[in-house]
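Missing here: one protein chain of the complex. Every other protein chain is in place.
Just so it is clear, A and B label the chains in written order, and each chain counts residues from 1 on its own.
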Amino acid sequence: MRIEGSFDIALPRAAVYGHLTDPGLIAACIPGCDQIERISPTDYRARVTIGMGGIKASFNLVVEVTSEQPPERVLSQTRGEEGSRASMLAADNEVALEEIDAANTRVSYVSDVSVTGRLGKFALGVMKKKVESLGREFAERLRERIQIQPAASSAPEAVPQ
Amino acid sequence: MSVDQGVFRPASVDEAVSVLARLPDARLISGGATLVAMINARLIEPAALVSLAGVDELHGITENPDGGWRIGAMTRHRDVAAERRFTGTLALVQQAASLIANATVRNMGTIGGAIAHADPGLDYPPALVAADAQIEIASGKGRRRLPASEFFVDWYATALQSAELVTAVHLRAASDGVGLYHKLARVSGDYATVSVALTMSSGVAGIATRAAMGACGPTPILLEEANALLSGSPGESELNRAGELLAAAADPVDDVRGSAEYRRLLIPRMLARAFTEARAAIGART
Partner (left out) sequence: MSDPVRAIGSSPPRLEAGDKAIGRAQYVDDIQRPGMLYAALLTSPHAHARILGYRLDAARAIAGVKAIVTGADLSGSRSGGIIKDESMVARGKVRYVGEIVAAVAASDPQTASRAATAIELDYEPLDAVLTIDEALAPGAPVLHEESASYVKAIQGGGHGNVVFETTVAEGDVERAFAQCDVIVENTWQTQAQHNAYLEPGGCVADVDASGRITLYASCQSVHHVQQRVAEELGEPMARIRAIAMRVGGGFGGKHASNIHSIAAWLARAARRPVKLVLSRMQDFEIQRSRHPARIWMKTGARRDGMILARDVRITLDGGAYADESPPVLAFALLMSRGPYRIANVRARGQAVYTNKLRAGSFRGFGNPQASFAGESQIDELASRLGINPVELRLANAMRPNDTAFGGQPVASCVLRECIARVRDAQREAPPLAPRNGRRRGVGFAVMSHISGLMGTAATVQLRTDGSIALSTGCVDIGQGSDTAMVQICADALSVPIERVSYAPQDSDASPYNWKTAGSRSTYMTGRAVAVASLEMRDRMLAHAADMMECAVVDLELRPGGVVGLKGVPKTVGFREIAMRSLFHSGGPIVVTHGFVFDGTGFDPKRASIHQLAFANLGVYTFGAQCVEVDVDEGTGQVEVRRAWCAHDVGRAINPVSCEGQIQGGFVQGMGYALVEAMKWNAEGWLITATLADYKVPGVLDCPPEIHPIILEDPDPTHPVGAKGIGEPSLVGAAPAIANAICNATGARLRTLPMTPERVLNAMDSRS
């Protein structure tokens, strides 16, 4: 399923790019993400728990940044599974930054997500809605955090969802 | 309270609430029609089950002195489907129950279990929202009541907090009028592709209508603005406008039952059909 959206942030593009590459900040914005760690210059490990209607799933994810094009674009791949491989999650993600003006940036995200296994058989239509709403929630949190924080630390790495 | 192989059998609502408070990962089991299927599909693995079968106050349908009704949470669908005392505007609750799944499920499933599960394709939620039912909820702090329209909050999500349970559904006394539940489904007994629940009564100011659409979003869709359009002496343009409003408020899914686009298309059509049928029935009576 394809999840996409965009939102505007009142910050210059380079500053937004800096935030996007701060793993701690990103982890705090991903709904249900309770830990994130860097395991190589381009790879991160994260744990994300999502729940719906009493169904809970905790995914161990590896995010690989496949392409960085500062300050415009970050491409990444997410792969992971629940414990005991009951479900698997794979996503190809793209985050693009567009300069609205010197002080404002439009952030667009596209993610092709596939969930297979036990969760891949349950209420697929609703699952898409759920993932879409997670995407929106992420965007809102990110905007809130960035707009109240000073410019990002200098870490050059990127961690999209 | 007996406990056997991870199944708690409380004898009262208070006991049930205390188990839930102690074991947040325990799940209530009422009829088991959906829960057991989900366990079998490994979608959920409850730490323990709390059976409500032995809680007497959850069983049965009782009439209040004011003509309203209390349907205990453990009341099986088949008993609501067979309830002939739900007349007038309340007939839609009985109709919705009679269209749930199949006889086997109706013999097992309960009204409390169904609404707590809050699957958007279920038959009860739109019917209870249109009927302006109240959901009675118990917790360690006592009881509270919520209108059905506030009980359903998101996809598979309700206003129930942790260590809370549904104890009853309250229906206000029936008005002299019509209650209708129409369901479009792929085959008999499937979840609704789209459903419409509608009550209509007539008075000096013309008709009063409440309509709720099911299976078209995370929760049943009921709009006061649409109800206002459908009340008084509505004509074709009001009916069309109400349909448009409900369709615009919908957030349907794309799934094996139909596309989101098809569901949106059906909202005004099914509304119009139910409305026309109700109006004809009212007309025939007055």
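In this section, a residue touches a chain if its C-beta (ideal position, glycine included) is under 8 Å from a C-beta of that chain, and two chains touch if they have at least 3 such contacts.
All of these numbers come straight from a predicted model, not from anything done at the bench.
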Candidate in contact with the missing chain, chosen from A:Gly5, A:Gly32, A:Pro70 or A:Gly117: A:Gly117
Touch criterion as defined above, residue of B:Glu15, B:Glu57, B:Asp132 or B:Asp190 at the omitted chain: B:Asp190
Absent-chain interface as seen on subunit A, which is shown: 84-86, 88, 114, 116-117, 120-121, 124
Residues of subunit B in contact with the chain not shown: 37, 41, 102, 184, 186-191, 193, 256, 258-259, 262, 265-266, 269-270, 272-273
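One rule holds in what follows: only the chains that are shown with their structure count from here on.
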Distance between the centres, which are taken as Cα means, of subunit B and subunit A, whole angstrom: 36
Subunit B - residues contacting subunit A, complex: 27, 38, 41-44, 117-120, 155-157, 218, 251, 253-256
Contact footprint of subunit B on subunit A as seen in their complex: 52-56, 86, 118-119, 121-126, 128-130
